[in-house]
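Take this structure, written in structure tokens, and hold onto it; I'll ask about it next.
Here the complex is missing a single protein chain, while all its other protein chains stay put.
When the chains are written out, they are named A, B and C in that same order, and each has its own residue count from 1.
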Amino acid sequence: MKLFEYMGKDLFREHGIPLPEGRVATTPEEVQGAAAEIGPVVIKSQVLAGKRGKAGGISFADPPEEAREEAERILQMEIGGYPVECVLVESKIQIDREYYLSITIDGALRSPVVLASLEGGMDIEEVPEELIVKYPLDVSIGLKPFAAREICRRLGLKGTEAKEFGAILVKLYRLFCARDAELVEINPLVVSGDRLLAADAKVTIDDDALFRQKDLPVVEERTDLEKKANELGLAYVELEGDIAVMANGAGMAMATLDMIDYYGGKPANFLDAGGGAGVEQTARALELLLATEPRVIMINIFGGITRCDDVANAFATVKKEKGIDMPVVFRLVGTNEEEGRKILEETGVDAYPTMQESAQKAAELASS
Amino acid sequence: MKLFEYMGKDLFREHGIPLPEGRVATTPEEVQGAAAEIGPVVIKSQVLAGKRGKAGGISFADPPEEAREEAERILQMEIGGYPVECVLVESKIQIDREYYLSITIDGALRSPVVLASLEGGMDIEEVPEELIVKYPLDVSIGLKPFAAREICRRLGLKGTEAKEFGAILVKLYRLFCARDAELVEINPLVVSGDRLLAADAKVTIDDDALFRQKDLPVVEERTDLEKKANELGLAYVELEGDIAVMANGAGMAMATLDMIDYYGGKPANFLDAGGGAGVEQTARALELLLATEPRVIMINIFGGITRCDDVANAFATVKKEKGIDMPVVFRLVGTNEEEGRKILEETGVDAYPTMQESAQKAAELASS
Amino acid sequence: MAIFIDEKTRVMVQGITGNQGSFHTRQMLAYGTNIVAGVSPGKGGQEVEGVPVYDTAEAACEEQKPDASVLFVPAAFALDGALEALNAGMKVITPITEGIPVQDAAHLITNARTRGAVVVGPNTFGIVSSGKCKIGIMPNQFYVPGPVGVVARSGTLSYEIVANLKDAGYGTSTVVGLGGDRIVGLDFVDVLAQFEADGETELIVMVGEIGGTAEEEAARYIEKHVSKPVLAYLAGKSAPPGKRMGHAGAIIERGKGTFQAKVEALEAVGVKVAELPFQVPQLAKEILG
Partner (left out) sequence: MAIFIDEKTRVMVQGITGNQGSFHTRQMLAYGTNIVAGVSPGKGGQEVEGVPVYDTAEAACEEQKPDASVLFVPAAFALDGALEALNAGMKVITPITEGIPVQDAAHLITNARTRGAVVVGPNTFGIVSSGKCKIGIMPNQFYVPGPVGVVARSGTLSYEIVANLKDAGYGTSTVVGLGGDRIVGLDFVDVLAQFEADGETELIVMVGEIGGTAEEEAARYIEKHVSKPVLAYLAGKSAPPGKRMGHAGAIIERGKGTFQAKVEALEAVGVKVAELPFQVPQLAKEILG
């Protein structure tokens, strides 16, 4: 779950990471009031999209009346498809240098990793790799001051600046752990006189850990269908074609798309039914696919933790209760396969034994 | 640093460990007032000594007027050499069973260890070993719920009681870590109806970690001389005899006492000058010994991190500035021995090369 | 031989009294897995499919001496259960559970590594040494002994491929599910090293997918250390890019992780890459004859 900048900064404040003075505002009047208190300000649109600056969503303003005007403009914007609902009004700070600092999870190293660079303020992917310090952390040790010293040494930071940078890094790791973050990013980390300030905050919380982060605000980024699917514990992705696909397992879902594509078909969407969905859940998933009104439905189940009889039962139930008008191509093998096939037969639907036959059939039906 | 029961319970409260309702009071009037609010109460003298109950320092009282009378008596007591300065007034709870629970450091295992027993309410040393569950903790894992379950299984606790016991244990370990404790003990942990309550609290904080536990109250248990010595970074112990001993290193100090004892002498005290005391510090230590007015002073230094020249210099300074009337037996070898001997010679004091010669001489001088 | 587990492996099932736990215990027993104990707090003393159930892993260990564990416990409790298994001395720990917080996985795997234990998963279908021991949720009928070692990132897709191989007459030595989470205990390289040393394995099949850099690292490793033939199928050629992690995550991978990059890396070191799953047996035939 991505957090808005101002939410990330609330977490920064909670952990003692230094920030410019600021207020959240939802109306031009509030912005003007904040500017009157703060002095010269920067008004930052709060959206989850990147490149807010280029889109005109960040603006410096002084005096308060100008802040009000700018806020009026920004609060009406839509950036990267997201409407701006609020802005962060912050004290305009002197920027001497801009650094980059983040902690994220590195799957290959199986550990958190610190990324730091003296080249901040731009997209980190645009910074040459040799200008980025990448320092993996051992979770059994955590991020101790020695790691901060080593990172500063590699960056070439010295004296007070190194000390402040190190202190911020240690706090940032504490936040990362305490909040189950996948990513905490400060870009830019601004050198302003003799202080370091987090001018931006990007925080992404591990969705799987939200159950123990219940005091965080909820930020919803999914479409309604995705949300509905997620609530059923399933992954749903919308595509451009006309064949609705349900498969279990991400790899299997991808392979199913690949194969439909190979035979000239065009998937409309896909539902990864995941592992171990029961009858009820699978029925809801099917209803969700039906609602997208595809030309063909292809269901590709290779049962493991998912049981074929559960899927077949779910299908039978939905067919009986709601009726299914479009052709359905079923492929069903694995755990409790026999039972599943028997149930399907009773509904009058045959199951294909192989993926290629079913994919080919689905592609044919869709183009006929 | 040992904490008073009520301080320990403040930490328990901080960590969500369930307690009987209670107030600290320093006057009989306060006790009466507390009892009026709480109902039937137990009044517990707050001293660092054990066996308060046997000494009459714990008393049940109802109505409030009786609480006042009991408090009057208890607040005038002295228990184990400690005057009672305040009492804890707690709601009298129904006691169905009394358990024991503690976490401490086990030097042999090099880790924290949980001790738990269904036989609480008495001194744990009096509980037969086979009735105590001893469960070592791996600090790289900490105390996770699985350990609590295993401890409950070994104790034979089940159901809700096991769940509450486990929850208290997990919290107790959190307190243990967060507060740098050497010991956290709940004895008894009372089963009162369907609740578990910490009826007592014994918490000892690691003295070496007090630098990062600055928000804790300070409890002073040392004598003035010990305190003075500790402030100099030295360990000081008072004994019964007439030979003041200064040595460096705990083992060396003990061996010096053993040897004086062997030759018929009687140590008056000893100062472990520890490792790496400088000139200034050693001079202060010497003055401290002088102030105890012994018949003989024996100084036994085997220099390692302590340098012989530093000790000799300190001696020379004190001798010159304050004068030393009693005989001093010096033994000085190790790091910078030559320099040290030279300085000593200038003060007119010879150093013996061996411990036995010096110990023998000190014993002789004291008995002459 | 076989890798990681074999006919001597004594398996403990954590969460055995749950729906999934008891169902798959039955399946594993039917496969021939030597399940010696189950763990389910508060259910000690019961039996599931004839397997004695204990309240804690230590209790199970006292009486049954298991050396491998499989977890069917909810994500919120999985770290606790896995550490319990680790602490009780298990050498192979297989969390089937999906949705374990990534920092929990990092802690588990770091701890396991320092104890010389292997974590298969999390979010894995498990591991099976064909005809000897199955620890996981894969359907029994496809895992017959044979010369092909399979290592896969995704479950169902690997069942598909193993089934295709079986239909073509090729059994499997060991099939390892790495797990679908961002942090998992084993990567392709760890498993390739084992297969290279395994007397029963003549051909290695990698079932990969887009994202991450595991296949690229495997390619580097294969070049230097693997003498046995390797085949691969990679899913996701036509998949939409999907949701990306934040920038800092992307920088770690820097343009790696695409289908094309993986295919190129693997083909450059002599790995044959099948275009569709059912082509794997055809390529296997070319190699094994």
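Keep in mind that, in the parts below, contacts are C-beta pairs under 8 Å (C-beta built on N, C-alpha and C of every residue); 3 or more make two chains touch, one makes a residue touch a chain.
All values reported here derive from a predicted model rather than from experimental measurement.
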Residue of B:L183, B:A229, B:V296 or B:L344 in touch with the missing chain, whole complex considered: B:L183
Residue among B:G57, B:P112 or B:P145 that touches the chain left out of view: B:P112
Sole residue of B:A49, B:M77 or B:I132 that reaches the chain not shown, by the stated touch rule: B:I132
Absent-chain interface as seen on subunit C, which is shown: 114-115
Touching residues (missing chain, whole complex) on subunit A: 138, 140-141, 144-147, 149-150, 153, 158-159
Hidden partner chain, residues of subunit B it touches: 2, 50, 102-108, 110-113, 115, 123-125, 127, 129, 132, 134, 138-140, 177, 180, 182-183, 185, 187, 202, 204, 206, 208-209, 211-212, 237, 239, 247-252, 254-255, 257-262, 274-276, 301-305, 307, 333-335, 337, 354-356
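Please note the rule applied: only the chains that are shown with their structure count from here on.
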Category of the chain touch graph - line, ring, star, complete, other: line
Cα-centroid distance, subunit A relative to subunit C, in whole angstrom: 26
Whole-Å gap separating subunit A and subunit B, where each centre is the average of the chain's CA atoms: 53
Multi-partner residues of subunit C (at least 2 other chains): 111, 114
Junction residues of subunit B - those touching two or more other chains: 140
